[in-house]
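Since the structure comes first, as structure tokens, the remarks are kept for the end.
Excluded from the complex is one protein chain; the other protein chains are retained at their positions.
When the chains are written out, they are named A and B in that same order, and each has its own residue count from 1.
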Amino acid sequence: MATGTEPPDTEPHTLRGGVHTGTRAAIDAPHLRTDRWWLAPAATAAGLLAFIVYSTWRAFADTDYYAAPYVSPFYSPCLAERCETMRAGPNWEIFGSWWAISPAIIILIFPLGFRLTCYYYRKAYYRGFWMSPPACAVAEPHGKYTGETRFPLILQNIHRYFFYAAILVAGVLTYDTVLAFRDEHYAWGHMGLGTLVFLVNIVLIWAYTISCHSCRHIVGGKLKHFSRHPVRYKAWQVVGKLNARHMELAWASLVSVALADFYVYLVASGVFDDPRFF
Amino acid sequence: MSSYKARFKVWRGDVQGGGLEDFEVEVNDGEVVLDIIHRLQATQAPDLAVRWNCKAGKCGSCSAEINGRPRLMCMTRMSVFTREETITVTPLRAFPVVRDLVTDVGFNYQKAREVPSFVPPAGVGPGEYRMMQEDVDRPQEFRKCIECFLCQDTCHVVRDHEENKRAFAGPRFLMRVAELDMHPLDAAAESGLDRKTTAQDEHGLGYCNITKCCTEVCPEGIKITDNALIPLKERAVDRKYDPLVWLGSKIRRRS
């Protein structure tokens, strides 16, 4: 048209992937965020890494995990013949003398699996380690992406079975906490600083376990009609409230479990004696 | 009332190319980014293309990326920026650009069509629907969605991987599947449609790696990940990864 008002032909400018796909707005920078978007993934990665280093050392150490009446949560329940004897404690010799390495490995699989497939930790390590994506609207450095559609990540779907296992482990740790109300001579009705550490830890472990998304689904989320199941509705609401804090609980319980172990380590290795309250 | 001059960089161009253009523009007390874009239109760039409508965060038209973050321009107050800051406004970067700040959001309308609609229950006539508030609370949260498509824009599954657009419905429409699955009277199951299974098999739920950017950008504050996507994943597990169910279906197939 003579007026030159006809719209131009539309032809893509370049051919690259993602935000640089030909038809999208031509902007060279992979992202234009000006805030410190890298801080959160970096801190997450650092935190997780620190725990991994610490827990690997302690899990394979195979020593200083029992100081009566306290057993490290990393080694509880202790299921091999080589376990230290804990009177009335959570050691059952299911695995015989052939088990030659640290007994922590047997049981740690379960809490590890629970946390590895946890919906919060998934976000944390996909962002922090795998950078998929590193932060919102920041391009990820991968050419292809299939998410959790195929092996191995499709296994994330078994989270709820780890949740069931985590309940059992939390049960044992609760038992340990009860046992912590003894003194070093196994007399009942005493309390030390360690008891307090164990109490805080078990509360956080339970809160984290119960606040799990799978738990929320199982107690009531799967229902179509809450109105026909008033008790489960109530339970779903309670779990929902906790679930909103799932991230905070995940971190708090991670720190507390490490601290509980570290406390046992300090006492068992003789760095200091457990201060007794009564 | 105090006013000052702000520095803006606004992306201008079309599918053939374009770039960030610099502007200096007056800002007054209480204004939002959309006001500034309108001032640019009225005073410096009359043909600056921008989509907007209600200017109150209710229609979801003025989606753009401000300093690299997907946001509604009408709900981004200028007071969140310092006076020295240069504010960059670009179109959504997950969709084809049409012109300036306007993108082709057709992807979303296409995906909307792929989600089977509400199936009314047989034998319940208009006026006979009875639903309890506690049962409609969940889907009602998802129906707050204003379809600004910021979640679709920020989701790395399609933002960073154009090729996934075919298989992945995006957070908005997976949430729609969840909404219908939680609708107390939806009769899809009775009609032979299992929304839990199709969420994964047909709408690409498995692509979601729950990194929560959709929830972060949602201007309506909908907990897309925690309340829609994860529950939907759990519902899919009920159908597809529960060993008892799996065993049952195997045995039934044998016999």
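Here is the rule we go by: contacts are C-beta pairs under 8 Å (C-beta built on N, C-alpha and C of every residue); 3 or more make two chains touch, one makes a residue touch a chain.
Methods note: contacts and distances are computed from a predicted model.
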item	value
Complex member absent from the view - protein name from UniProt, among "Sulfatase", "Aspartyl/glutamyl-tRNA(Asn/Gln) amidotransferase subunit C", "Carbohydrate ABC transporter permease" or "Fumarate reductase/succinate dehydrogenase flavoprotein subunit"	"Fumarate reductase/succinate dehydrogenase flavoprotein subunit"
Options B:Ala6, B:Val25, B:Ala64 or B:Val98, residue touching the unrepresented chain	B:Val98
Residues in chain B touching the chain absent from view	14, 28-32, 35, 41-42, 46-61, 75, 77, 79, 98-100, 102, 104-105, 109, 112-113, 116-118, 120, 126-127, 129-133, 136, 139-140, 143-147, 180, 183, 186, 221
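In this section, only the chains that are shown with their structure count from here on.
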item	value
Inter-centroid spacing, chain B versus chain A (mean Cα positions, whole Å)	29
Residue ranges of chain A in contact with chain B within the complex	8, 10-13, 17-19, 21-27, 31-35, 119, 122-123, 126-127, 132-133, 136-140, 142, 144-150, 153-154, 157-160, 213-214, 216-217, 221-222, 224-227, 233, 243-244
Of all residues in chain B, those that touch chain A in their complex	11, 13-20, 65, 67-70, 85, 88, 90-91, 93-97, 103-104, 132, 134-135, 153-154, 156-157, 159-162, 164, 182, 184, 204, 206-213, 216-217, 226, 230-231, 233-238, 240-241
